[in-house]
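For this depiction, one protein chain was excluded, whereas all remaining protein chains were kept in their positions.
== chain A ==
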Amino acid sequence: MLSFLYARQSGLDDPVRLRRAESTRRVLSLELNHNRDVDRIHGNGINTLDIEVIDGRYMLSGGSDGIIVIYDLENNSKKPQYTCKAICTVGRSVCRHVHKFSVETVQWYPHDTGMFVSSSSDKTMKVWDTETLKPAEEFQFDGNVYCHHMSPVARKHSLVAVGTKDPKVQLCDLKSGSRIHILQGHRGEILSVRWSPRYDHILATASTDIRVRIWDVRRASGSLFTLDQHNGDKSKASSEAVNTAHNGRVNGLCFTADGLHLLTTGTDDRMRLWNSGTGENTLVNYGKVVNESCKGLKFTVSRGCSPEFVFVPCGSSVAVYGLHSGELITMLRGHYNNVDCCEFHPDYQELYSGGKDCNILAWVPVLRQPGIEDDETNSKRGGTQAAINPAFEDAWSSDVD
């Protein structure tokens, strides 16, 4: 750490390098911390989490009971022991506009926290005003709404892409309230939709017909391309499986922070990394990523670290993989039941995960211990600060007095 600081100070290193190195170190030391807790409001499993991008202070969660809760993540008390309080709840007794069935996806409006959008199995998507907690707009659909997404970078349009039981992807316009734009091409239910964080017109959709399509919404004709796991090598697959992204339903999509790569997960227990510009499978082998989810799986990628990490819910733990190397770094265990969603806080390098056990767990990086007696500081710094000279070590005395 000191060498990084000195290099930055003297101009040998780019300032970003110190930030990236420290973020990576913090992500690698994520752990359940008993000082940090999140209020437990939901009575049933938690399906989705979203942290707002402006301040990173407020978090939305949607549960299987139809309730939406907003939490304040910032620690204003001076004590290390902190519970993230629920500031307001859109619940049954409070609000008559509440969703009747489970909330599948929630998302903050990308440009400020005055608004958020939620979609649910009661076939509606509601746009809520955060001040009054009343829906400003409601969109009705014919089938269960599995997912929706608003583009995080769009300035010229405010389209929400909605994936429902219908094989057509619908685009709803928040400015006019219309939903005439439809993207046709899939043959099964749409389990996940994602806008690219790089271009405001590129959209990726994943469906139960085991295909993932990339669309340019400005074009009138169909999708740009379909992701093919064999990269066009038709000989590898059996003939029905040609031009498919996975060998089972594709239920999770995530772009990397720079938008250059796309990750997909499928029920064939595989996760694949694609080049989002060409649609080429980068053939990074993550091994078996256990995935039994019937509906969409929400996973996330870290931001600001040097080898990026993917956090995928795997059964009742969260698996952390290196993005480009494919190796399993660690499994974060702590939930009592299946984990459904996880969300990364880029400013503090924290991970929040929610699951069927109605808990939201906060994984916080372990801070550096100041004491020299501690083994951990030594191993972090490379072993030059050993408290005891090895020549004086013996086999019978212990460090702990």
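In this text, a contact is a pair of C-beta atoms (placed from the backbone, for glycine too) under 8 Å apart; a residue touches a chain by one contact, two chains touch by 3 or more; residues count from 1.
Simple rule for what comes next: contacts and distances are computed from a predicted model.
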{"item": "From \"Protein SEH1\", \"Serine/threonine-protein kinase 19-like\", \"Dynein 2 intermediate chain 2\" or \"Large ribosomal subunit protein mL40\", the hidden chain's UniProt protein name", "value": "\"Serine/threonine-protein kinase 19-like\""}
{"item": "Omitted-chain contact residue, chosen from A:158, A:226 or A:306", "value": "A:306"}
{"item": "Candidates A:8, A:25 or A:85 - the one touching the absent chain", "value": "A:25"}
{"item": "Residue touching the undisplayed chain, where the options are A:41, A:284 or A:319", "value": "A:284"}
{"item": "Chain A residues touching the omitted chain (full complex)", "value": "21, 24-25, 28-29, 233-239, 241, 247, 268, 283-288, 306-307, 325-327, 329-330, 366, 374-376, 379-384"}
